[in-house]
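Only a single protein chain was left out; the remaining protein chains are all shown in position.
The first chain written gets the first letter, and so on, giving A and B; residue counts start at 1 in each chain.
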Amino acid sequence: MMTLSNISARSNQWITPNIAIMAVFLFTAPFWLTAVGLYDYIGLEIVIWLIYAMGFNLLFGYTGLHSFGHGAYLGVGAYAFGLFQHEVAVSLWGGLFAAVAAAGIAGLFVGLFLSHRRGLYYALLTIAFGQIFWFSAIKLRGITGGEDGLLNIPRPELNLLVTSIDLNNNVALYYFAAIILFILILFLWRLVHSPFGRILQAIRQNEMRASFAGYEVWRFKLAAFTISAMFAGMAGGLFSMAQQSAYPDVMAVHQSGLIVMMVLIGGGLVSFWGPVFGVILYYVARDILGGITEAWLLWYGLMFVLMVMFRPEGIAGVIHTLNQRFSKRPATQKAQVT
Amino acid sequence: MTQLVPHIFNGLTLGLLFALIALGFMLIVGVMEVINLAHGSLFALGAYFALTIIGVDPIADTGLGQWWLSLPLVSRYVVALFVAPVVTGLIGMLLELCLRRTYGRAPLYGLLLTFGAGIVIEETIRLTWGTGEQNLTIPDAINGATFFIGSIFSKYKFFAAGFSILAIIGVWLFLEKTPYGAIIKAGAHDSEMVRALGYDLSKLRLLVFGFGASLAGLAGIVMVPIWGLRPHVGIDVVIPAFLIIALGGVGSFGGAVIAAILVGLTVGITGAYASAWSMMSMYILLIIVLGFRSRGLFGRASALEN
Partner (left out) sequence: MSINKINRRTLLTTGAAAGGVTTFFGPWKYNRVLAAGHTKPIKIGLTSDASGQYANSGASDRRGMLMAIAEYNEKGGVLGRMIETTHIDTETTPATGSRVAERMISREEVGFMIGAVSSGVANAISQVAQKYGVIYLNTNSSSPTESGENCHRVKFVWDGNGSNFAQAAVKNAITAYGDKWMLLTNDYGWGHDTAAATRKLLDQYGGTVVDEILVPQGTRDFSSALLQIQQAGPDVVAAAVGGDDQKSMRQQVAQLGMGSSPAWINNQQDWPDVYGLPIENLFGVFGTTWYYKLDLPGVADFVAKYQAMYPDTSMRVPGNVFYNGYMATKNLLAAIERAGTTNNIAVIKELEGHVMSAEDRMQHHDAYIDPVTHQVQQTIYLATANSAPTETDDLFEIVSNTSPDEVQDMGAQASCNLESYDDTPTFDA
């Protein structure tokens, strides 16, 4: 079976062809979104969820730790951003810093608890903590606004030294989020191919063996969890800007399940780029199906079932297979394991 | 003034209901190491099948339908109680056939496939039976209130709790006292051996999954007179079931039953003294228990840990 380790990496390069393609897509999107029947705002949401999904896959795909309560950190980031604007100052960087820091601290705290656990128990504890965050968000009305959410979150302007850019426009915010996503992709790409990233993959392949090799496995698990929570926090901060509100629903367990679903369908288990395909497919399919039929979930569910049955390696896996077939490259590089 | 005794008693009843909800899920996880996220949808499906069997709406105007409706509710209810879970079990078997493609891969794929199947089942329910709230009528004998230890309790709750005890005993007998149980348990851990002994493992899996699904359906039929019946009624089932398994320890049948009772007591007593925290209490319980015992109360090593 295919794994993350056997799709060729070009791990020593800063900018690979794939990253370049991604950049082109990312930065030209507003020019063609309308032409393909989409709209600016959905592009913005996709970019935000990509940040979330890419960070999530560091934990899920690379480290093999199954978190089913990751929405909590997205929510924490969103609330932190909003509260910073309301209570401290209207500031873009301050808000985003607060979002990342708050989600990171929450992730660190939960991670400390989780990191000695494995498999199913690990997954279950993530759910339990996720539920607690979710309940708290609904219960602490005075802070979070309860089920109505934290409303009227401003979109602070982007202050560059020479000029400032108003982000109230969805396209402007899109570009801002896209730049952040791109920087984070570069960062993640380095990270997963660094010695640290290799240890995470070793943990996924065999936690016992990794610990026998002398690594303090739990520290790495903790780090992976915290980093992915910080990614979620960044996404949450941007999400609360996009929606100009923060809602508890993103923290609910079925919403957390969605990110798992997206990452898997996209092929996050076999490719760095898996989450990208998954998030785009989810949003586009939901938007198109949702506009056509009220029973869109039925079709979506069916598609999902068939995908798991027949293409479990996800879209990235399919693309990889097609690629190999067309380029007629011998599949020898497959065997390389980190 | 809050009197504790009725609340403890109520908590025990709740615990038995939690056990009933978790039973089918527990069987499939414990024996097949598949996390069946369609459990909640099968739960709802069972209740809807029972609804149709009792009311026979599609054929209510035919001679056969008229004859059936002329029977007393008790007999129709009893028939539904047996037939609806069997039909749900057949749907479960269908799901197991799809699930076969994921065997040998990470447990995650089974979980995902059943997640998708759960959505499909729920949406099909919506299309077939409509989105509205429906009512599963129960015979008068088990309806109404009864007076006990100074408080009013629902007769139906007692019936449901009693039913849960029967179901628990039934599953225990199946696992411990039938040859199937032994083979299945061996199969979960050593499929080579089972094959060597000449048993058809795939048939066994089909059977177990079907059994687990029908237990889900049965729980649905028993629970909806308390919860009400709507297409998404099953969403409140999977998480508690999940939690109970983790608390009791994967693979431990007794552990899960004890965990269910513990959850019931926790929720019941929190409900009496700090009702706003009653939902959260079970998660806190899980975190505390797993904080001290990494495999739950009675867990043993399982492939799901990898």
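Following the convention adopted for this analysis, a residue touches a chain if its C-beta (ideal position, glycine included) is under 8 Å from a C-beta of that chain, and two chains touch if they have at least 3 such contacts.
The shown structure was predicted, so the numbers you read here are calculated from the model rather than taken from an experiment.
Student: Of B:Gly24, B:Gly116, B:Pro225 or B:Gly249, which residue touches the hidden chain?
Tutor: B:Pro225
Student: In the full complex, which of A:Val250, A:Val270 or A:Met307 touches the chain missing from this view?
Tutor: For the chain that is not drawn, the touching residue is A:Val250.
Student: Considering the whole complex rather than only what is displayed, give the residues of chain A touching the chain that is not shown.
Tutor: Given the touch definition above, chain A has residues 30-31, 34, 37-42, 45, 135, 138-139, 141, 145-149, 151-152, 157, 163-166, 168-172, 175, 239, 242-245, 247, 249-250, 287, 290-291, 294, 296-297 touching the missing chain.
Student: On chain B, what residues meet the omitted chain?
Tutor: 1-3, 6-7, 10, 13-14, 17, 126, 130-135, 137, 143-145, 151-157, 225-228, 230-232, 236, 267-268, 270-272, 275-280
As a working rule, only the chains that are shown with their structure count from here on.
Student: Give, as an integer number of Å, the spacing between the C-alpha centres of chain B and chain A.
Tutor: 33
Student: What residues on chain B touch chain A, complex-wise?
Tutor: 35, 98, 101-102, 105, 107-109, 112-113, 115-120, 122-124, 126-127, 235, 239, 242-243, 246, 250, 276, 279-280, 283-284, 286-287, 290-291, 294-296, 299, 302, 304-306
Student: Give the list of chain A residues in touch with chain B in this complex.
Tutor: Touch list, chain A to chain B: 1, 66, 113, 116-121, 124-125, 127-129, 131-132, 135, 139, 207, 253-254, 257, 260-261, 264, 295, 297-298, 300-302, 304-305, 308-310, 312.
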